[in-house]
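Removed from the display is one protein chain of the complex; every other protein chain stays in position.
Chain nomenclature is as follows: A, B and C, assigned in order of appearance, with residue numbering initiated at 1 for each chain independently.
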Amino acid sequence: MDKHLITRGVQRSPFWKFILWILPWGMLLGWGLYGAYLCLAEGLNQTNMDNRFAFGLWIYLDLTVIAFGAGAFFTGFLLYILKRHELKSVINSAVVLGLICYSGAIAVLMVDVGQPLRAWFTFWHPNVHSMLTEVTFCLTCYLTVLILEYAPIVLKNRQIRKIPSYLVFEFNLHKLMVVFAGVGAFLSFFHQGSLGGLYGVLRGRPFAFREELGIWPSTFFLFILSAMAAGPSFILLTTWLVEKLSRKRLVKHETLSYLGKLSGIMLTVYILFKSIDTLIWINSTSPSSGFPAFEYYDRAAFGTWVLFAEVVVFGLLPALLLLRKRFREHRGWLITSAVFVLAGVALNRFVLTIQTLALPTLVFDEFLSYLPSWQEVATFSLVIAYGVVLYSVSFRYLPLFPQERELAQSY
Amino acid sequence: MLPWVYEFRWDLGHIIFLGVFYSVVILIAFTLVRALIRAIRDFKNHRVDHIMWQATFEDLPTPVRACRHELSGEVANRTCPNEFDCRECRTHELFLRKNPASPGGTTPRASGEEQLFGLSFPLDRYYDRGHTWVQPDKDGTVKVGLNDLGARLIGSVENVQLPVIGSRLEVHGTAWHVTRGGADTRILSPIEGTVVEVGGPGKGWYLKVRPEGMETAVRHLLRGAEIKPWLTRELERLQFALSADGVGMSLADGGVPVEDLPKSSPKTDWDAVWGEMFLEA
Amino acid sequence: MDQATVKQSRYGMAIDLDRCTGCGACLMACAVENNVSPGRPTVNERTGTTWMRVIEVQDGRAFPAAETAFIPMMCQQCEEETPCVSVCPQNAVEVDPETGIVGQIPQRCLGCRYCMTACPYHARYYNWWDPQWPEGMEKALNPDVAPRMRGVVEKCNFCHGRLHDARAKAAAKGSREINPTDYIPACVESCPVQAITFGDLNDEAADVARQAKSERAFRFLSRLGTEPKVYYLSGRSWVQRLADRELARSKKETVHG
Partner (left out) sequence: MPLTLTRRDILKFVGGSIAGIMVTPIPWKLLDDVSIWTQNGPWIPKVPRGALTTSFSTCALCPAGCGVQARCVNGIPYFLSGTRNHPVNNGTLCPSGVAAHHLAYHPLRLKTPVQVTRGNGTIEVRPVSLDDVLRKISVASGNSTGAKGSLALLDQRPGRTVSLFYRKQLARHDHGIYLVSPTDPILITQCLDEMAETPFGPVGYHLENVRTILSFAAPVLDGWGTPAQTSPMLRTRHSSEQNAVKVIQIDSRHSRSAQLADQWIPLKPKTEAALAFGIAHVIIRDGLYDKRVIGRRIPDFNIPGKHSYSDLIGRFTPDHTSELTGVSSDVIVSTAHSLVARGPSVAIGDGDSGGGPLGKEAEIAIWGLNILLGALESNGSIVQRREAPVPEGFSSKELSPVMGISAIPDHSIGLLLIDGSDPGDPLPWSLLERKLIPRQSLVVACSPTLTGLAQHAQYVVPTPAHLEALTDIPTIVSSATATFSISAPLLKRPEGMTDAIEIMAKVFETEGSMEDLLKQRTSAIFATRRGCVFKAGTGTTVPITELGSPDEFWTELTAGGMWTDDPIRSKPFFQFHFMGRAPDAYQRMLDAGEAVSPLDGPLTPEMLTVLPYGRRAEVGGAQLSPLMTKLYQESGLHRSSKVAVLNPATAKKFDLVHGEQGILATACGTQKVGIRVDAAVMPGVIEIAAGPEPIGQAGNEIVQEQNILELIDPDQALPWRAFRATLRKA
């Protein structure tokens, strides 16, 4: 039925199957839209956030997906600037993932702020000392870049490419991709960092506050590193997932294992610095502001196990696994460690966003709990559903994996 | 945001931050505009067909992009860097100079039948990778037609859209379209020139074209000893393409394709097969 | 007169916790003065808006020994590294260099609530609902303070409306020095036991400056280095130890060991 839209030489499941797959996600999407609508129309009283828990599920989501989306800029950087051609076979997929993550994050942010119509004030009266300003500027720019990177892929669709003007434009745009890759890398570097800085600068929240290196708190750099570690793993995982779901080989194993290696290296560096940072924080930064660090882990909910899980189980362990060729070659190990890497980064973002707010500051504060309302969850799942749908459509109608055709023949 | 907007301060922070931001924005905009301008320029210079072929070529699997000198065994492994256009290819010239006997340099015989795997591939003409042939005439024009394999792949087509007389063809631009059932494809033009007469499936040739400068116009086309190794690969590819979609149709009797493949196996996804064989993405 | 010759003031408060009885008059006066709207039926302690909030704390001993103190908690007007100012993406939070008061510009706030996470005193409040007054009550609003709308953050600004009036009064007299008696925040005015002292910390003669220097004086979370301009006074050691966790802990240990 939609054969004439599908790239030549690749096999795609019949249309009805595709619809069956999309349908549930579509419904989730609808539900999410309703939730988001309520939050916009009725106000944020629809959420379970409050004056004490001013950030909730959404900010956590933003930080996490943006970390995962880092694959787009990192791969682009390696491919176009450092000319690592083994990544050519995943770059398209990476770009789509990046686009999904970033557009999703920004959409949620627009629901999260109380006055979305005033969002442009940030550009109009920017406070250049605020991490959030940095984030806003970089995100908007980078989203534009991602769209420009996504456009050529769309134009490569079998029907669209038949239109000469599009194809010619795509052709020329693609020639300039190196510029976008460069800009993307530059922007990402800053907003990934600023997202870390977001909490690192909170002097009033010694659990999150970190000493400054130059003009940025250490979390600025930790976030960049952890994002660089998460990005490749995310691409790796999604690619593997798509292969499983579509029952096709899409990329050579070398590519996946190379992604794993990247992840492993970045993660090792990250964990190293993270550990140093943690030690400094526990022994100096926190106590000097009147907060004995161990008290943070007094709470039943957040014991020291959190720190252990973050640094060792989901940090050191996958790092070591990914550094060893033997494990990388083995699919099972590769995928497992990728999952661990992502879990680690997700946990890190959770600790920074949620635990920071749950912990008391004043002596007579209570330890707070927070459970998102269904509207928040809906808006959250809106992004997930939107991502799945956009990716599925892209995978079906656009040449996401250039190697697919070749691999199909080399069977 | 801007110097005269409330809250703007002339401090280092503002200048650096906004400076960087504006440069990024300008860079993005500039690059975009640049791409547009280039695109327009390409249109002006009629490079559309060329670019379309180039884009297609990039998406072709590596084995298909093999250099003619790899086919002829002169070099072990070489992928063509200029989209099968040897006219300006320095390497091609070098090969010819190094080895005058190189099949790439020969000119077709005056006449003669040639049977390859039960397909007729007369050696009196040039062949293009898009399964077309070019036969020069005395009057300086050339006939362009589908080769035997191409003809059998297409079979008795329902609908052929040929270019109007006087229209211009680019090398590996679109020569004509054929459609049959759900399948459609464009046939790559093997040669550059002006259409002077149109034929069709019945006539045995499709187009009469007047090229500029015969010698260079056909330089990139396969000939003589180059044909067999290429055809061998093509038949392999065909075999695979047919088996790929699971209908399990195979080339009939001892590897000789039947007259009208589509007729003999209607279940096969001919759109895919055509795309594969006529080098369409 | 030009900027240079205007006296630079640092307005601050000293709150005597040994006097405070937790009656809540300050809290109400604050809400009345600043046109804070009544809470919705579903409002609770975490979604409500109380620029001035009086917190009841106990010394942790059990019945019948437990001792109680009441801590009026509002924006502490941090002077250094003011956490909320640096984080606001669009300059909706600013420190007035002339008064040292941390101001909030609701018209420019986009409600990202970053400043709220930044504030260790939880002194910032978000308008989860549009303000709503019973029919006719809008006629009884304070003419000097504009109500805020849904989706923006607000907080104590030492009764900016009153500062404005005081300045107007001074201007009428052709001076830029405002008379201290003209500028008294609502909570200070309404405290039945005069537990709150307000004034210019730069003015040596002012009570507040003297009290800030007394040995009973302390500030909450002073080790964060944000130099709050709100001081608290108490002669009770357990109350003073509430200042930060390190102190509170030192007590625990002496108790246990």
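Everything that follows uses one rule, which is that a contact is a pair of C-beta atoms (placed from the backbone, for glycine too) under 8 Å apart; a residue touches a chain by one contact, two chains touch by 3 or more.
The model shown is predicted, which means the values in this text are computed figures rather than measured ones.
Colleague: From the list C:86, C:142 or C:222, pick the residue that touches the absent chain.
Modeller: Only one of C:86, C:142 or C:222 touches the chain omitted from view, namely C:142.
Colleague: Among C:103, C:131 or C:180, which residue is in contact with the omitted chain in the full complex?
Modeller: Only one listed residue reaches the unshown chain, and that is C:131.
Colleague: Please pick, from C:87, C:166 or C:186, the residue that touches the omitted chain in the full complex.
Modeller: Among C:87, C:166 or C:186, only C:186 touches the chain that is not shown.
Colleague: Tell me where the left-out chain touches chain C, residue by residue.
Modeller: Residue positions of chain C that touch the missing chain: 18-19, 21-25, 27-29, 31-33, 35-36, 38-39, 41, 43-45, 47-50, 53-56, 58, 60-64, 66, 68, 70, 105-108, 130-131, 133-150, 186, 189-194, 234-236.
Colleague: Which residues does chain B use to touch the chain missing from this display?
Modeller: Residues 2, 4-6 of chain B touch the chain that is not shown.
What we mean here is this: only the chains that are shown with their structure count from here on.
Colleague: Could you tell me between which two chains the number of C-beta pairs in contact is largest?
Modeller: Result of the pairwise contact count: A-C comes out on top.
Colleague: Which chain's mean C-alpha position is nearest the mean C-alpha position of the whole protein set?
Modeller: Centre-most chain by C-alpha means: A.
Colleague: Name the chain whose C-alpha centroid is most distant from the C-alpha centroid of chain C.
Modeller: Here the answer is chain B, farthest from chain C.
Colleague: In whole angstrom, what separates the CA-based centres of chain B and chain C?
Modeller: Inter-chain centre distance comes to 77 Å.
Colleague: Hey, what residues on chain C touch two or more of the other chains?
Modeller: 91, in rising order.
Colleague: Tell me, which residues of chain A touch at least two other chains?
Modeller: Touching at least two other chains: 124-126, 129, 133.
Colleague: Under the stated contact criterion, what part of chain B meets chain A in this complex?
Modeller: It is residues 1, 5-7, 13-14, 17-18, 21, 24-25, 27-28, 31-32, 34-36, 38-39, 42-43, 47-48, 51-52, 54-55, 59, 61-62, 182, 240, 244-245, 271-272, 275-276, 280-281 of chain B that touch chain A.
Colleague: Under the touch definition given earlier, write down the residues of chain C that touch chain A in their complex.
Modeller: Residues 40, 42, 44, 46-49, 55, 57, 71, 73, 81, 83, 86-92, 108-114, 116-122, 124-130, 150-152, 220-226, 241-249.
Colleague: Please output the residues of chain A touching chain C within their complex, sorted ascending.
Modeller: Touching chain C from chain A are residues 43-45, 49-55, 112-116, 118-119, 121-122, 124-127, 129-133, 136, 198, 201-206, 287-292, 295, 356-357, 361-365.
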